[in-house]
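The complex appears here minus one protein chain, its other protein chains still in place.
Should a chain be cited, it is by its letter among A and B, assigned in written order, with residues numbered from 1 in that chain.
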Amino acid sequence: MDVKQQKLNKEYQEYVQRKMPKSYLLRDCVLAFLVGGTICTIGQAVSNFGKSYFNLNTEEASAFTAIVMIFIGALLTGLGVYDDIGKYGGAGSVVPITGFANSIVSPAMEFKKEGYVFGVGSKLFSIAGPVLVYGISTSVLVGLIYFFVK
Amino acid sequence: MAKYRLGGQTVRLENPPCILSRATIVGKKEGEGPLGEYFDVVLEDDMWGEKTWEKAECRMYQEAARMAIIRAGKQPQDVNYLLGGDLLNQIITANFAARTLGIPFFGLYGACSTLTESMSLGAMLINAGYADLVLCVTSSHFCTAERQYRFPLEMGTQRPPTAHWTVTGAGAFLLSNDEKPPYITHVTTGRVIDYGITDTYNMGAAMAPAAAATIKAHFEDTGQGPEAYDLIVTGDLGWFGRELTIDLLKKEGYDISDRFIDCGCEIYSREQDVHAGGSGCGCSAVVFGGYILRKMEEGVYKRILLLSTGALLSTTSTQQGESIPGIAHAITIDMDRG
Partner (left out) sequence: MEYLRAFVVGGLICVIGQILIDKTNLTPARILVCFVTLGAILTAIGVYEPIVKFGGAGATVPLPGFGYTLAKGAMKAVDEMGVLGAFTGGVRAAAGGITAAVVFGYLAAVLFNPKMKR
């Protein structure tokens, strides 16, 4: 690409950036705070419920909470409600573990027509896969480093 | 230089073909929009009783094609060529519909510019005497395009304000060598233009330079300015892309702002939560076929310039970080033979 075209591109891109309609950052953040906060509060209630009714210890309660929250996220995605929450909640509905469930169910459901192995089976992990890859790999790395510096 | 070429990118059609008949089918949301009453068929359910979204889109494509043929009082075997395409990989909608229709078929891909790409080639085929009847059909479907290009439907993501909403719709146009307005008098073929935009949620900015370049080329080649047209219509630049195109052309010395509409802006009302506006092969097809041609018949517009604009990206190219090239093809539609 010649220099003149590069200059033109740069000018155009800067001009587009300047003129582009902006996201309403403040509004988005307030909504993300409220939605995310609400989901976490529900999580806290689930955790307390597990502790008092099933006498779970802290670690068991956190696994119990994860399981219940993932169930809720998967169910709401199936019912077609979670994407409506996501439209307003933004990161508030993406970042909690319910969003992780949403990212698993939504592609799997969408690609069901491609069959149960390459449709549902493989698409379950189209977004969750990378999360597990990097999450688990980091935990192994953390464990190894911990082993050597301990 | 070839006899009927004007300048670098334009041809004048000596025997201008006419748009003999047309048909438009749209989805529910499009039917609820401000142009709802202008479309021939509005679906109650975008699945249209089919098993998959893809099948539904294919059926829209076929039905629009059939309707346009029947309205002209013709049979499918009278049609010499079917030209068209859609947005899906390997243009399966058009290929599968062509399998059913049984008309000799050229499958075309120009992303959302496929409508005017098809009509340009169809008009040239008729003008050259290779065909009497050419059917041009394009379609797009929100649910099929979304899963291919972006995210699954039920994924809870937010769309940025520059994101487009793919139009669910199919439009068919039967071109012939009859003498019945409106006519296609000029064809300006676009160059692929790339100003290095990489944001897939900003198609308007990626396509605006292509639209501006083709409009400019058309003006230069024909020696006419914006005043020669009652309306200049682009396919799916959206609100933001429309503004950019006006600005880009102002820099070139053309002010089109008082006679410039974009199909993507017209098809939805801003309350319908579509952000930057509509997009897709179906967008310009249904707005042009449903609304603009009707207004031309009513005498509101006599001569218009129609450009469908396409963003030439694939999921592979965007994941590999390539920029998004744009293209725009223009055709002049005139109630006189020119």
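Simple rule for what comes next: contacts are C-beta pairs under 8 Å (C-beta built on N, C-alpha and C of every residue); 3 or more make two chains touch, one makes a residue touch a chain.
Small disclaimer: the values here were computed from a predicted structure and weren't measured.
As for the chain not pictured, it touches chain B at residues 28-29, 45-47, 142-143, 146, 152-155, 157-158, 160, 199. Listed by residue number, the positions of chain A touching the unshown chain are 23, 25, 28-29, 32-41, 43-48, 59, 62-67, 69-71, 74-75, 77-80, 83, 89-92, 94-101, 103-106, 108-110, 112, 116, 120, 124, 127-128, 130-132, 134-136, 138-140, 142-147, 150.
Following the convention adopted for this analysis, only the chains that are shown with their structure count from here on.
For this pair, chain A with chain B, the centres built from the Cα atoms lie 36 Å apart.
Here chain B touches chain A in the complex through residues 51-52, 147, 151-162, 194-197, 202, 205, 209, 239-240, 243-244, 247, 276, going by the rule given at the top. Chain A contributes residues 8-10, 12-13, 15-16, 19-23, 28, 77-78, 80, 82-87, 89-90, 93-94, 99, 102-103, 105-107, 109-111, 113 to its touches with chain B in the complex.
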